[in-house]
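Apart from one protein chain that is not included, each protein chain of the complex appears where it belongs.
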Amino acid sequence: MTAALEAWRLSKTFGGGRRWFGRARAPVCAVREVSFRVAAGETLGIVGESGCGKTTLARMLAGLLPPSGGRITVDGKDPRAGAGAWGGLVQYVFQDPLGALNPRKTIRQIMHAPLRHLLGMEAPARAARIAELFDAVNLRREFLDRYPHEFSGGQAQRIGIARALAANPRIVVLDEPVSALDVSVQAQVLNLLADLQRAYHLTYLLISHDLAVVESVSDRVAVLYCGAIVELADAAEVFARARHPYTRLLADSAPVLGRKPAPAAAGELPDAPPRGCAFAARCSRAGDACRRRAPEPVCTRGENYVRCFHPVETPQ
Amino acid sequence: MSGARVAAAALFVRHRPAGVGALVLLVVAALAVAAPLLPLHNPDLTDLANRLQRPGAPGHPFGTDHLGRDLLARLVWGTRLSLAVGVFASLIAALAGSCIGIAAGFFGGRTDYLLMRGIDMLMAFPYILLALAIVAALGPGLLNALYAVAIVNIPFFARSVRGATATIAHREFVDAARLAGMRSGRIIAGEILPNVAPVITVAMSTTIGWMILETAGLSFLGLGSQPPQADLGSMLGEGRKSLINAPHVSVVPGAMIFIIVVSINLLGDGIRDLLDPRLRAGALSRPAPVTRIERAATGADDAHPPGGALLQVRGLHTRFVSAGARAQYAVNGVDLAVDAGQCLGLIGESGSGKSVTALSLLGLAPSPPAVISGGRVWLAGEDLLGANFERLRAIRGRRVSYIFQNPMAALHPLMTVGAQLTEAIRCHRRVPRRAALDEAVGLLRRVRIPGPEARARCYPHELSGGMRQRVGIALALANSPELVIADEPTTALDVTVQAQILQLLAQLRRERNLALIFVTHDFAVLSQLCDRVAVMYAGRIVESGATHDILSRPAHPYTAGLIRCAPRLGAGRRPAAIPGLPPAADHRPRGCAFAPRCERARAACEAGAVAPARLSATRRVRCLYPLEAA
Partner (left out) sequence: MRYVIRRLMAVVPVLLGLTVIVFSILAFLPGDPATAILGPYATPENVERLNRQLGLDKPPAQQYLIWLGNILQGDFGRSYSLNRPVLDEVLERFSATLILAGAALLLCTLWGILIGVRCAVGQYGWSDRLLTLTAVVGISVPSFWLGLLAILAFSVNLRWLPASGMFAVYGGGGAADLARHLILPALTLSVVATGVIARLTRSAMLEVLRQDFICAARARGVGERRVIYRHAFKAALVTIIPVIGVQAGFVLGGAVYVETVFQWPGVGRMLVQAISTRDIQLVQGGVVVVAASYVLLNLLADLAQHALDPKIKT
């Protein structure tokens, strides 16, 4: 099986080097050796708390940020081959739907850009395609001549999705696509995304801090902590039968209707991950080995894995 | 965009000084442009017999100068020259500065570093000194003065344009353009420039007056225009020699410079107000210490609270009024009651009015633009909205306190945590500073902050998000209040931290028998803490009752939809969406606001107001066809 998207030991380090006048700066590791494969038509959820490197990872996958190490392949090929082709393979749906639309352009101008610059379509063909896309995301065509500020968050996000689809991508990176939306509108957008995935056979990478959203939409889920994937598992099991203690903590912390709150554990995300397992300082199961060296991934089932010396054993 | 244009016209009309400035400038500019057509004397024609004539002399309405030249003609031609020089200098500065600023802001990194260090060098000179040095190098002359003034103003443009560009270059729509296959050049022209243009315009409107002043100044010093050519500055410089016996020769051109620059600056202020989106939204007005209250006279029967609850709210209305915009109806008749020791969850989507309701209780909704237009709030029988400021201040933080959503924004960035806590204590109780500090450390310990003595000396930015919110809670508890109003206190926090804060709130509530109003948009969070729930939609409470009852058997279709549409962890199913959008806040429907999105709606729902119906002793629902009958 060739994966639709594969990341291999992908890393990103910010800073480092020297200033022109002054001392060397300490590098910040935002993403550390992230590897995964996503099959065509699959949805991989990536979940983690703020500062865990979710957005950095997403931006690298979309070609918006050059990785410091590792490689990305789309359909087994390097997406950098062929100038400007990355946008034709991977598209991005942004967290802030209004911020992703240029306030000084009409929706029509915004929609034309990918068709013209990526696909090189002629004007009449572009108009027909835009009409088709707007039908697909359930937007009225008279919206095309309006400016972004005239739209609500939910409508703007539909426009953002339509623009992403315009490029005919294989993969869509969804960066917190519903977290800026009202609760009652979130479900509309999530359902729309599911319909579109089926209709266009899209591969999704869904990034979110909301466990319930990730669980309900994804096929598999990767849990990110301090820039590294600590656990990769099927969505139905990742929280219900968490293997990594951090995944366990996340699942227990999430408020659930009708469930009594579990006693909360202390501690927060560290600024700079220490040597060894980044979670060791907050972990009740941590031993000496955890603080000395970082655990390697241990295969659980298929391509799923957990990075822990002492994974939680749960009955199957 | 015509709406924006109308708003612009309206703003200009309201901004009267800008209108006056525009008018004066128009007249002056028209005179200057028309100078060759006007019946004026030759401005350079000397007539030594009629030198230093007073204003009003025959043939010379403004008099003559020391060479007998007609002052009026010289004034008009000098104005023409000064205006032209100022405009050109500012165009040059704007062009060069904007190019540097856009390049530095867009490309960043090394380009940015090099360009901006160069700009810093120019800024290292006191303003006019650099112009002097440049004129010294190029030699005196009007054109050289123009270049000098333009160069001196480049840093101002470069800096403001760079700042704006850097902000925009990191906006998501620029990423989107890149993903749409656009190259840097096209992105600068299509995405950056249109959004930076207002900044350039504002910078021009602020500097053009200065540039006219500075070129005139150089001419005044004899370094600008050379005789016989004269701009306003050199007229003033020449006239200075006869200051004592013919003051008008120098006073009149100076007055002209002043008039031009004042009108430009007045107009510039108007333009700035127009182009600055924050000002346009009316947000830059100073919020008053108490929300403006405009209640209609109420009857005597309304003067006393209907029950014995700790906090009672009856018919609260709050709307946002700003000039030139339609009123926004945020809260449209809210009734609430909280007993001592009880926790009420106030739930709704953004725009439902839940936060405004919470802030209105103690008159904290920012006004302008907020106005409380009706209703009463009783705390243990005392009407808070009718209380004077001193009375209200004594209650704020002492008997009723707040916890805010974003602890970073709600803490003073330049005061230590300990200083803010001791202040909170000492503004209600006469406690010596030392004792207050001890008490502050005790409060930090109570909200389970490790190492409270050291933390008290920290500034808010030195704490993590969870610690900051603990400080926010400590501040709320400083004077052992009876009621705490928490406005989405965990929304900005991560899940694991949220769990910690919720646990802390639950513990504190038990320990101190606190009454709590917990504002949230998340039923799952609410269900962990609250005894009772009030569901808000479009500024009204549509359903209220015990948490368990409402979660298991919601009566209002909106409540049911809200519960269903949030994905639930472990439920393994897609959420069911509520169709449509919440109503806009400037629109007040006659009937039920939810009717357009409701499956159960019938004609009667939109026909008239829906009164709250009593389902049981503790449950109310505002629906004609509820899911649960009484």
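Chains here go by letter, A and B, matching the order in which they are written, and residues are numbered from 1 within each.
Criterion: contacts are C-beta pairs under 8 Å (C-beta built on N, C-alpha and C of every residue); 3 or more make two chains touch, one makes a residue touch a chain.
Since this is a predicted model, take the numbers as computed values, not measurements.
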Contact with the hidden chain (one of B:P17, B:G386 or B:P612): B:P17
Contact with the hidden chain (one of B:A49, B:A296 or B:L414): B:L414
Options B:G163, B:P287 or B:G591, residue touching the unrepresented chain: B:P287
Of B:G217, B:G539 or B:P557, the one touching the omitted chain in the full complex: B:G217
Positions on chain B where the hidden chain makes contact: 17, 117, 120-122, 124-129, 131-140, 209, 213, 216-217, 220-223, 233, 236-237, 240, 243-244, 247, 250-251, 254-255, 257-258, 261-262, 264-266, 269, 283-287, 289, 359, 362, 364, 366, 389, 393-398, 401-402, 404, 406, 409-415, 423-424, 427-428, 459, 461-462, 475, 478
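By our rule, only the chains that are shown with their structure count from here on.
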Intercentroid distance (Cα basis), chain B paired with chain A, Å: 33
Residues of chain B that touch chain A when the two form their complex: 1, 113, 171-173, 175-183, 186, 190-191, 194-195, 349-351, 464-467, 494-500, 502-503, 506, 521-525, 527-528, 551, 561-563, 565-579, 581-582
Sites on chain A touched by chain B in the complex: 20, 49-50, 59, 62-64, 84, 86-88, 90-92, 94-96, 99-105, 113-114, 117-118, 147, 152, 154-155, 160, 163-164, 167, 182-188, 190-191, 194, 209-213, 215-217, 236, 239-240, 249-258, 260-269
